[in-house]
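With one protein chain removed, the remaining protein chains of the complex are shown where they sit.
Let's look at chain A:
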Amino acid sequence: MATIVRSSLNIFPRFAQRLTAFRAYQRTSLATAVATESRPIDEKWTLASAVCLERYPKIVQQKTPLEDRISINLQKIELEQSVLCDHELKHLEDMAKKKQIEAESGSSEPLKGGEVSAGLPEETKLTAADLEDSWEKDALEFVLEGGSRETAADKENDLQSLNRKLDKKLFLVVKQRIGDYEHWMLPQGDHQQDESMRETAERTLRETCGDSIQSRFLGNAPCGFYREKLSKTLQEKLCVNGNKVFFFRAEFNQGSVIVSDRITDYKWLTVEEMADYLEPDYYKKCKMFVSDLW
């Protein structure tokens, strides 16, 4: 990453200015964020951990129109700078022979492929064009066998399937009961005593989505933070200001989600689709650490 930044600074001076400005802004905001302020005595929060389970893309993303144009042009240049290969030479020879036969027979009508091969000696009955056709047929069959980019889950729009949107990141979103209402959210669980926040997150994933899910947590530190404030009547009733939720990123490896009593529904969604399900405030906080890039 550092090398990318450094190289880009040399190329774009204006961009470098903007970046330094952004860094200055970031430093000041970090200082305020990290500074340990003395907490007002009357404030009391309960802690919770949430898991942002990600399924990484399995195939490369499709090229943008510009990328496509550039790559086609580069391929053309590369082809023009090369010399003819054996196959192409053979094709040229075939064409020359075809012309010769036509001239000998004296007919103005062009001969078909089969007639050309009939006129040739036995060793070279398969022309280069014939070979190409057969290869193309094989390649098409091979792709149709099961390697297509669009899967059945994409066609059916099955949001619970892990086999959809193979070129994008998918995030696990569950319908969980908080208080009296059900919300679409990332799987969340309350913190217990003698437990680090990461352990809470791991336990939450096991309890909400079943034991079969194999995942790898990315570090001990939380990647995001969300504050749920309770209404004033509830605050007085429970003597708690609200809930502090810490998010942990985890990479999905294997397994499938099993609906437990803590959740009623689950979905694997892309970043854009998450906006339709999550609450706007919650989604805004999630956007800080959720992205399609890595």
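Points worth noting:
We take it that a contact is a pair of C-beta atoms (placed from the backbone, for glycine too) under 8 Å apart; a residue touches a chain by one contact, two chains touch by 3 or more; residues count from 1.
Basically, contacts and distances are computed from a predicted model.
According to its UniProt record, the chain left out of view corresponds to "Large ribosomal subunit protein mL40" among "Cullin 1B-like", "Replication factor C subunit 3", "NADH dehydrogenase [ubiquinone] 1 beta subcomplex subunit 7" or "Large ribosomal subunit protein mL40".
When the whole complex is considered, the residue among A:101, A:129, A:197 or A:275 that touches the unshown chain is A:197.
Check A:99, A:149 or A:229 against the missing chain and you find that the one touching it is A:149. Check A:24, A:84 or A:178 against the missing chain and you find that the one touching it is A:84.
For the chain left out of this panel, the touching residue among A:171, A:184 or A:246 is A:246. Interface residues of chain A with the unshown chain, by the touch rule above, are 1, 4-5, 8, 11-12, 15, 19, 22, 26, 29-30, 33-37, 39, 45, 47, 56-60, 64, 66-67, 69-70, 73, 76-77, 79-80, 82-85, 89, 143, 145-149, 151, 166, 196-198, 216-225, 227, 244, 246-247, 288-289, 291, 293.
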